Every structure is written in structure tokens, then in C-alpha cells.
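Would you mind keeping the following structure in view while I ask a few things?
All protein chains but one are shown in place.
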Amino acid sequence: MLVLLKPGAAESAVSDVTSRLRMLGLAVHRTDHEGQVRLCAVGEVGRVDWAQAAGWAAIERLEKIPSPFKLVSRAFQPAATLISVGRVTIGSEQLALMAGPCSVESEKQAFTIAAAVARSGATVMRGGAFKPRTSPYSFQGLGEEGLRILRRAADAHGLAVVSEVMDTAQVALMARYADILQIGARNMQNYSLLREVGQLDKPVLLKRGLAATIEEWLMSAEHVMSQGNRQVILCERGIRTFETYTRNTLDLNAIPVVKELSHLPVIVDPSHGTGIRNKVAPMARAAIAAGSDGLMIEVHHDPDHALSDGAQSLYPEQFEELVGQVRTIAGAIGRRV
Amino acid sequence: MLVLLKPGAAESAVSDVTSRLRMLGLAVHRTDHEGQVRLCAVGEVGRVDWAQAAGWAAIERLEKIPSPFKLVSRAFQPAATLISVGRVTIGSEQLALMAGPCSVESEKQAFTIAAAVARSGATVMRGGAFKPRTSPYSFQGLGEEGLRILRRAADAHGLAVVSEVMDTAQVALMARYADILQIGARNMQNYSLLREVGQLDKPVLLKRGLAATIEEWLMSAEHVMSQGNRQVILCERGIRTFETYTRNTLDLNAIPVVKELSHLPVIVDPSHGTGIRNKVAPMARAAIAAGSDGLMIEVHHDPDHALSDGAQSLYPEQFEELVGQVRTIAGAIGRRV
Amino acid sequence: MLVLLKPGAAESAVSDVTSRLRMLGLAVHRTDHEGQVRLCAVGEVGRVDWAQAAGWAAIERLEKIPSPFKLVSRAFQPAATLISVGRVTIGSEQLALMAGPCSVESEKQAFTIAAAVARSGATVMRGGAFKPRTSPYSFQGLGEEGLRILRRAADAHGLAVVSEVMDTAQVALMARYADILQIGARNMQNYSLLREVGQLDKPVLLKRGLAATIEEWLMSAEHVMSQGNRQVILCERGIRTFETYTRNTLDLNAIPVVKELSHLPVIVDPSHGTGIRNKVAPMARAAIAAGSDGLMIEVHHDPDHALSDGAQSLYPEQFEELVGQVRTIAGAIGRRV
Partner (left out) sequence: MLVLLKPGAAESAVSDVTSRLRMLGLAVHRTDHEGQVRLCAVGEVGRVDWAQAAGWAAIERLEKIPSPFKLVSRAFQPAATLISVGRVTIGSEQLALMAGPCSVESEKQAFTIAAAVARSGATVMRGGAFKPRTSPYSFQGLGEEGLRILRRAADAHGLAVVSEVMDTAQVALMARYADILQIGARNMQNYSLLREVGQLDKPVLLKRGLAATIEEWLMSAEHVMSQGNRQVILCERGIRTFETYTRNTLDLNAIPVVKELSHLPVIVDPSHGTGIRNKVAPMARAAIAAGSDGLMIEVHHDPDHALSDGAQSLYPEQFEELVGQVRTIAGAIGRRV
């Protein structure tokens, strides 16, 4: 239930309403918008006598939020969420460019790529240390050693770090090294993991599952936000369809849909979305044109010898050229790199 | 089989090779590229003794075309196909903007919309006279009367005409009124109809079927081309996936894929692709950024009273604004409106 | 609108109501059920003053049919449609076993297979004379010569004939040779073709399209029935999903769903549904257990040399063994071969 307080309500009144709602067994989340305090009460709202609550002092009116996601919805928070990480504010008019290798493989690899993507305009470095692999016999990532390398390489070039966390037991470790914790597509509905990162005070990048509807994806973001962590970045990375020419079907339609339904920033990963190097740049450009808040791109200086996903990684020169094109398109719709 | 003749081969030699291939029971198609004659021989190629044929005078070399589509492939024709219709050359650096109502409803409606879209920069007018409707009890289109109106409205504003043909029996009639004959998504594998339009000397706009792989779509274009008609325009209009928020999932990945595999122009219909008015402009912009050769957009001055598809039609003002944005994005990638 | 007449209403009263409805511009279809005349009025029902009509003599009550399909629905016709073809009544407790080659290839082939499937218990022979092929360079069927052969082979062994019609122009020809006209999956929404076979007095077998929802499939049946032909047999043959191990995903869930929504018989084609010979028998057994009214199976005595679909054709011995298993399962749910 959305509880809108009277404009100018005193903080003591806000506290009072909040306390009363909590005594009813509900959790209360607050946002302020254009001088008005908006409270979102979640939990077993069906048991509450709302007609009575509507009469409390300081309450202007109550509104049901029609979607199954509440904190994630624009109904609760009309203004866009802005998430500052290093030199970029995700969700602002500045696009967030995240780039780096699929997996961290070695110090040399990480530093080489960090230098290249930073020079081209990236502000966040991606790199996997724990890799979810279909086969138990494939390279599983360097683990903590990989995180250490990634952190140093990023720091050396003024980049923030995003890396995937696969398990609740890894969350504390990951939070020591990464600025943004990534939840991978396969774990989008791993609710234990969502709850765990929901208790952090660090941004979470939530990839859309291969078979997840947009609504389910937003519901997973709600799991994170319901634990108190409001810094959720959504990331479209392709859905599974019958088409097999591309590895996945990057669903750019999701961008304007999410932008309408939610205040959360949403970025696009065309590397996994297409799985084919020469399709990455066209789809990256298209993502920006469709309104994406940023890009997450796999870049490798020697993709033929990459331990994972080489076929979809851009060469540093390709990434640089892409950033140039993105800059122009961004300008056409009032944004910038 | 692709038969590459020696550069500078005399026309008589070309005729000779062509005749010999035909005597082997094959159909022969020709394209000239950078001073070289390229012949594509199709039919029961497995029965031919190619080792022997390779020795014929004037033949430089033979190449197997690895894809199941032959005439449609870049292997046969490396250069882009250009199709001139009215004031636009589809496939050139100029984008083809096709716009108009879902269905032609009346003289007044058609002329109003034609005036608006022409003013905004469209060069082709779309409008249905024969409508494929899921229900036999829905409005089925005005038929020939609709075509007559459409033609007059387009002529009055210097626009070419594209309209859907649903049946072999309608082809001759449609060819009298339309400049481009559209094959709808539901008929993408109606091979009788494809063969019929393949015998025309008019451009054919071939929409991708809801469940068609890119390969199947190109194979349907091959059906048309195998009958002699090389003027095929492909049109992506959304595929069917599990996602239900949008009416279909517009698959922009198909644009760079088609551009790599084929020399045929490809445009995008974001109106059917999304089915939601406020998602049309973002996806239209994204289509251009991804490399589409044009757009097909439903525009209606009074969509609330449209007899079909009102919910996905742009208002004329929205179309005008969209064309402005498209112009800027086109500039960023070396194209123009 | 469903118009239920008073039990025992005189025929003259039925005629009177029918005439009045027709004068309102509606088409009227009738079924009798348990002593009651049920009229289904279709067309622009929104324009009619039903409150007034409800007061006409002989009318017991009016009911809105909630589904978009009307004549196809159990709301209109509660009792199962029975369609007699040769020695079988499709939709009765007797299962309809249709078997034969993908394509008719020669007299010898057709007679050999006809003999085999008749001996095993089939009552209808399938065989393609006009083949919808993805490639224009593949075998397209023997045409009328194929139909002639198919008819003679079937007659020689007391079998009825089902064969696919691809185009309105072929309908009259096909109706001379076949007992059941098949509409293929690719033509499920070829509305011109549906209308044409809707005017015949012959059963139509309507395959589900690869991307068709159950509702769309029933709507296509409605197109046929709206023209007056009530003899529609539905045929599930697999839908397109992300799974690629099987050619298609045979959707047996559709059987109980269709049985609840509609009175029309529904059979299953596990040959196209799976595309793999050794998966045909398990899925055929499963189809019967799920309530299918019959099976359509590809059988070939020499599948390695079949001109189409050899890999999914059963050997005659496999078909015979399958019929034995089907007989036992049928017994378990009150049906018979």
C-alpha cells in the first residue's frame, strides 16, 4: 500500500505513521518526491483495516500499487534512482560504460584490458572470478585471486569493479573487492542470494534470466529492495527463444518497458545477448538509442586465447570505435558518455 | 553452385556457359560484380559432374554456397540490392520511411494521414485493404475500394504504395494498385503465394513469420527470387516468445545478422513488433542504430476510432518527432532520411 | 450470442427466430442438444438490441459465449462432433489411425505402404502430393499424379484418404481425390484457404501452426466453421520452442485443453511433433493416454530412400507394434482401435 503524507508533514508525524504501520506487522519504505513523503507498506497488507488507517492524521491519501512489485515501481518512487559508483552516476544523463574480460585470467591480461577500456571511456571494469559454467570440467574462474587482480587493475586505471557472486557464502568476500555485485542470469531467482545482497550497502547488478518475463525480473529486484538495499541496476542480456543464429535474443523492447514501470536504471549486455563479436556493436548502438542507461561489454585483447567467451569479446580497438558511435547517438537523445 | 567466370569473359562465353548449365536441368541466375560475371546455378545440383564443368572455357572457378539460400546470399551477390520505388531507393544510404494506417477506412482518413506522413518525410504509404484477422467476425478490410482510395491518397502526396496481398487470386489486382506487394507474417511460408509474386516485376516486402528463424525467412525470400523477382525487401516485425508484456518481441538482432548473410535490404516494423504506442519510437530509433534500411510505422490521426490496431498507431505529431530523432541517429552512422 | 430456444419449440418458431436474427445482419448456426435447439448468432452482434430480442417468443434465454471462438466452443455445442470417414467415426470411442508416407513417390511405394498400414489397423491413408518445402529446390511432390496414385492405393485396401492442400486454387482438385483435406501448419492462418475449405462438404484436418496458441488454432477452426463446414478435425503436431533436440515440441497439454474448450475431435501427429523415429512410438502412446481421438503417423517401408522426412518415418513393423500398444492403452481409458 502506498501511503502519501500531507505535503509538509513534520518528521515526527512521519515517524508516527511509520511506527503505526510497523505495529500492524508491515515493513515500511520511504521516498520523498516533490516535497511529499511517500511511504510504501509491504507485507500482509490484506489483514489491515485500511479504511481506518486512511483517517490517521498526516495522511493525505492511500493508493494501491497495482503491480505485484511495489518498491521497484514508479508508483512508489516517481523519480529515477541514481547510483553513484566511482566516476559515474548510473541512471543519470551520463551513460555507464562497463567493460572488461569475461574472466580474469592473469595479472597481465587484466591490466592490459583495464588500460584499454579506461582509455576509451569506460568507468567500470567487469571481470569474472567465479564463473557459472555449464560443464563442471570447464574453467571455473580464479576465485579470490582473480578478485585481487581485478581490483588492482581497476584501481590502477580509475575504474570501479563489477563481478559476479554465485552463492550466499561468497557475498562477504565479494563485497570486499567489488563496487557492484553482479547476480547472474542463472541466479536471477536464487532468492536466498537475492536476500543476502539485499542486506548490503552496495549496488547490485541484476541480470535478467534467460526465461524471465519482465515482471519476474522486477519481482527479483523487489526481493533485493525488500531487504533494504535500493541500489539495484537491471541488466538485459538476452532471452531464450527459438532463434539459434544468435546465442540469445537480446530483448531491447525490455528497455522502454522497464523505464515505464520502474525507477531503477537498466543497462544492456550485448555480448551475452548476441554471443557474436560482429553483432555486439550494432546492438550496443541500438540499446543506447532505445534508452538504455549504459552498456556492459566484454573486451579482450587476445580473444582467441580467452579462457571463456572469446567469440563474443570485442578487441580494444572495436570497443573504442563503438564508444565513439555511442557518443554521437547519446547526443541525439540528450545523453552523454 | 556459384560459377565465377573469368574477368572480362565475352557475353558469348557467358551465354555459352549459361546454356550448358540449363541443358543440365539447372536454372541460372546472374549478377555482375566488380567486372566479373557470377552465375548461380540452382536445382538438382547434386546430379551434375562439377569436376568436368570446372574445365569449361571461361570459367574461373566454382564455389559451393554453404547456406541453404543461394540467390539471397552475399556469396552470390556481394553488393547490396538497391530497390527504387517512387522517390526512395531502398537499401541505399537513404532510409525508407513507410507510414500510414493499419487499414484503409475511408477517403477522408487516408488523405488526412497521407498528407501528414508525407509532410514528415515518409516516401511510402502503407495501408491494408485485405486484412488477415484472427477472428472471422472482425473488420476484414475494404478490398479493392480500399486500394483505390489508398492509391489516390498516396498519389496526391507523392507517396509510393505498399499493401498486403493475402492470396494468389489477389496478386494481379494488387499489382495494379500497389508499388510494393506485402506478404504478411502469417503467409511467410505460403509457398504458392511466394511463387506467384516471384513472377512479378514489382518489389515484394516479405515480413518475417512469428516463429520463423532467420534462415527460414531468407529461404522464403529464396522462393520469391527463384522465380526471377529479385526485388525483395525483408521486414522484421517481431517474433513470438514467452514475454507477454509486449505483443511480440521485436528481434533487432536479426538486422545485423541479415546484413551479413544477405544483400537484400531489411526494414523494421516496430508497430507490430511491440504493439504498444509508446514503445514504437524507442524501438524505431534502435532499429536505425542497429543498421535497418528503413521503417514501417502505423500512423493514425484518430487511433481511438481506428478499425484495427489503434493501440499501436502513432499520432502524426509523434511520427514527426520520431523522424527528427531518426534523422540525427542516421547521421551518426552515415545514413540519411 | 447463444440463443437457447424453449425445449420443444416448434420448427416454425425456430425458423422465425432464425429469420429475425438474419434480418439483423447476423449469420445463424444451429445445433440440437438434449431436446433443445441452440442457435449461435455471429457477426456484428454489438449492434443488436439483445434486451429486446430476449423477449421474443420461443426464446428461453440468451447467453454470451465468453470465448472469442463461438461455433467451435462447447458453449455452443456441448456434445462431441463425430465425423464419419470411410470405416471410422472420428471423435467416437474408436480411435482414428491415419498412416502413410510423407510424400507419395510412386505407385509401388504407395501400394506397399497402404497394404501394410491397413493390415495393422489404420483406417485412413495419409500422403502428400503438394509438399510445402522450406527450399524451392527440394522435391515439391507429384501433384495430381500423386493424388491419383494415393486414391488408388487407399481404395485397394479400404482406406480413406487425407492429403494436404496448399492453395485455394488446389481445393477443387483435392476435393475430387481426398476424403479429408489437410491444412498444413504453415497455412493455419491462411484465411483465404480456410474460407475456401469452409465452403466444402468434406472434413478438414487443421494442423496447429508452429507458433499458434491454442486460442488462435481454435480461431482458425472458427474461420472454417463460419463458412458452414462443421467437419473440422484438429491436429496437434508440435510447436516451436527453444529445445532443439527434438524437431518440434509436441504439446500434448493441448489435448485436454482442446477437449475442454471445444467439441471438435483432436488428433496428434507425433512424426512431425518429434521428428525422430524412435521418439514417435512413446509420444503416440502418450497422446492416446492424454485423450487424443487418433493419430497421424508417417510410415515408410524404405525410409532411407524417402524423398522427404525419412528420418521420422516408422517402418511398417514398428507401426504394427505401436498399434498393439495403443490398443491396450485405449482399453484402459474406455476407447478402442
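Worth pointing out:
Note that the chains take the letters A, B and C in the order they are written out, and that residue 1 is the start of every chain.
Convention: a contact is a pair of C-beta atoms (placed from the backbone, for glycine too) under 8 Å apart; a residue touches a chain by one contact, two chains touch by 3 or more.
Being a predicted model, the structure only gives us computed values, none of them experimental.
Residue in contact with the omitted chain (choice from C:40, C:65 or C:290): C:290. In the complete complex, the hidden chain is touched by one of A:219, A:288, A:306 or A:337, namely A:219.
Only one of the listed residues, A:190, A:246, A:292 or A:312, touches the absent chain: A:190. In the full complex, chain A touches the hidden chain at residues 42-45, 68, 70, 132-137, 166-170, 186-187, 189-193, 195, 209-211, 216, 219, 222-223, 226, 240. Residue-level contact of chain B with the missing chain is found at 240-242, 244. Those residues of chain C that touch the chain absent from the view are 211, 213-215, 239, 241-246, 249-257, 260, 273-274, 278-279, 282-283, 285-291, 325, 328-329, 331-333.
The definition used in the following text is that only the chains that are shown with their structure count from here on.
Both copies, chain B and chain C, contribute mostly matching positions to the interface they share, with over half of the numbers common to the two. Farthest chain from chain B (centres taken as the mean of C-alpha atoms): A. One simple way to say how far apart two chains are is to compare their mean CA positions; for chain A and chain B this gives 38 Å. Residue positions of chain B with contacts to 2 or more other chains are 211.
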